[in-house]
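One protein chain is absent from this view; the other protein chains keep their places.
Up next, subunit A:
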Amino acid sequence: MSEPHERTVEIVPEAGLHARPAAKFVETANDHDATVKIGSAEDGDEDLIDAGSMIAVTSLGVKQGEHLRIVAEGEDAEEALDALERVLSTPEGKS
């Protein structure tokens, strides 16, 4: 198994990781083969939750300006992180 890749990304959409950006984020996570887990910037590995589950993403309640820690593991982990970062960095209405 490959090493996990990770990055911490600031949430740009005004609504936070909620509504349309959240749905786009979950879809993007599911579009990749890599296993993607997320948490708040302070969360340890054991607190990370499944990025491919809408209720899990909703449960985080991440707001605009806050940071999200994303950990991806698998062959397309880096591509997954790039795509997810794009979702979080795109202001609403521009995607």
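Simple rule for what comes next: a residue touches a chain if its C-beta (ideal position, glycine included) is under 8 Å from a C-beta of that chain, and two chains touch if they have at least 3 such contacts; residues count from 1.
To be clear about the criterion, contacts and distances are computed from a predicted model.
This figure omits one chain of the complex; the name its UniProt record holds, of "Homoserine dehydrogenase", "Fructose-specific phosphotransferase enzyme IIA component", "Amino acid-binding protein" or "acetate--CoA ligase (ADP-forming)", is "Fructose-specific phosphotransferase enzyme IIA component". Taking the whole complex into account, subunit A touches the unshown chain at residues 16, 18-20, 22-23, 26-27, 30, 40, 53-56, 58-63, 66.
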